[in-house]
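One protein chain is absent from this view; the other protein chains keep their places.
What follows is chain A.
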Amino acid sequence: LEFILTTRQEQVKLLDRFSTSNKSLTGTLYLTATHLLFIDSSQRETWILHHHIAAVEKLPLTTSGCPLVIQCKNFRIVHFVVPRERDCHDIYNSLLQLSRTAKYEELYAFSYNPKQNESEQVKGWQLIDLAEEYKRMGVPNSNWQLSDANRDYKICETYPKELYVPRTASKPIIVGSSKFRSKGRFPVLSYYHKNKEAAICRCSQPLSGFSARCLEDEHMLQAISKANPSNRYMYVMDTRPKLNAMANRAAGKGYENEDNYSNIRFQFVGIENIHVMRSSLQKLLEVSGTKGLSVNDFLSGLENSGWLRHIKAVLDAAVFLVKAIAVESASVLVHCSDGWDRTSQVCSLGALLLDSYYRTIRGFMTFLISNLNWFQSVHGIFFRCCQLDGDPKEISPVFTQFLESVWNLTEQFPQAFEYNEAFLLQIHEHVHSCQFGNFLGNCQKEREELKLKEKTYSLWPFLLDEQKRYQNPLYNPDFSPELTLLEPNTVSFNFKFWRNMYHQFDRSMHPRQSVFNLIMNMSEQNKQLEQDIKELEAKIKQRNGQSDAFSVKEHQQPAHPAPLALKTPPCFKKEQPLIPVNDAVRTIEGSNAADNRYSEFVSEFSKAEPAVVSLEYGVARMTC
């Protein structure tokens, strides 16, 4: 709180990000310990969590005041104009301090109190049991076992304690292999495919240099391939571009030599490193944030940023992995340099394509937790999303990319996923919000030291409580019966710019009526109507007395999906109205003049969507 130099500033203007004529809303800006709040003259609120702030920039003084631009990690960009420069400077300095936290204890998660009692808090953390998840996968079994080699984080600091390895991999082999792998990250199980008896394993690059070899590591890989009775060959996927991998050899690292390992097939898949990805996203945001953007500048900017190319590369790699398992029943070992980022993306997407359980809401949560706790600890979510003031070179949109790949799959397979886009966006939001303990810390060891389970709350029970918002009304649990495998088409034209992510808060760019929300609401309403019918029929039956056999019969009729016989003419009375859409809510962002090249008045369309409960993203959710 000592950072807040000014808590309230009146007569602040919020500019429309895309307006060429500086259209604005005037209101009051408040700074709290956790949020920045702007309330405009029509009492609409814009909340911004300090942890979400990626950059604050003070622009040169103009005649109307001092401009302050705030960029957020959830891709919201707000442009304020503060009347006096001194005030602007105060706000600027406060925000700089508030958005850069140096200590864990200052993160929002440690002060956030959602009015849960202790047992609820504990329950929340226990909501999803990982041991159960491995049981579901089919391990341990005759070929794979739980190893306690890393019990005290001695072999590998960044790995969790519980690791699954082939039964034939003895402790000396594990230890030897870990010494031959960058950061000690030896091959471990990531996903086990029960039917094919094939495994996805992960590790970091070998310290092979130009000629070094390690017998234990070779044994380790052999153990993995032997643990698969259906195919003795295994694939080793190096997710880096070949050139990068070769360059690493000079530093004593590198990749597996096919001659030294028996029965492996080695393959590069060419996903770029985090630095390339970071600057790619930077370029993408620059393009999409341009005022008065032309179609060709947009498309060439999209091309130059390379962003969609990277998304395609990640998905292509996952498709390669899935084919090895589904078609050849071969196990696959995946690594990149340290086995944190690209490896996590590819392994996760591979599992998502193979296993329909991960396409359910609960399954996806389990999936994220297992990936966090075991490996992606190292997914380096923490560093990559830069929750603490750290090295900006370590920040990278790896997780955003993963979510975008999932979104692309949901677009291609609209019925295969139980969750919807809002779910992915909400998770993205909270990965950066530091409001819940789930995404804090870099590895299991660190998380234990932080005592997250005692001091913070888990996000998952909150998401499950609001499950209705995240359900895909078109979801079909029986989708894709063969193997439950998804085979995405990765032809370039299938990849689209994810408007709802990168322009999440620029409402004017979105369709004004959302089919998805409408259908979601309708299928929700259908449940209610089924209930109503039951109740009404019961009442009628009651009135008619037991003797009236007719209504009893009708009551027993199954409501779904047999078409109902309609004996009476339509409506004599209008339906009770559903919760009307609150228009103030719809336009909360205050930036609704669409495109100023033709109009400053585009916010005109203000009709409430008929019979729709607003489920806008980004609306008032900061207050949850």
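By our rule, a residue touches a chain if its C-beta (ideal position, glycine included) is under 8 Å from a C-beta of that chain, and two chains touch if they have at least 3 such contacts; residues count from 1.
Assume contacts and distances are computed from a predicted model.
Engineer: Could you check which of "Myotubularin-related protein 9", "AP complex subunit sigma", "Dynein axonemal intermediate chain 4" or "General transcription factor IIH subunit" matches the UniProt name for the chain that's left out?
Structural biologist: Per the UniProt record, that chain is "Myotubularin-related protein 9".
Engineer: Which of A:Y153, A:Y233, A:F320 or A:F413 sits in contact with the chain that's absent?
Structural biologist: From the options A:Y153, A:Y233, A:F320 or A:F413, the contact with the absent chain belongs to A:F413.
Engineer: Any idea which of A:L308, A:A330, A:V346 or A:L452 touches the chain not displayed?
Structural biologist: That would be A:L308, which touches the missing chain.
Engineer: So which of A:E10, A:E286 or A:D532 would be touching the chain we can't see?
Structural biologist: In the full complex, the listed residue that touches the missing chain is A:D532.
Engineer: Using the document's contact rule, name the residues of chain A that touch the chain not shown here.
Structural biologist: 18, 288, 293-300, 302-303, 306, 308-309, 312, 412-416, 473-474, 476, 489, 491-497, 499, 502-503, 508-515, 518-519, 522-523, 525-526, 529-530, 532-533, 536-537, 539-540, 543-544, 559-561, 563-564, 566-568, 570-573, 575, 594-595, 597-599, 601-607, 609-610
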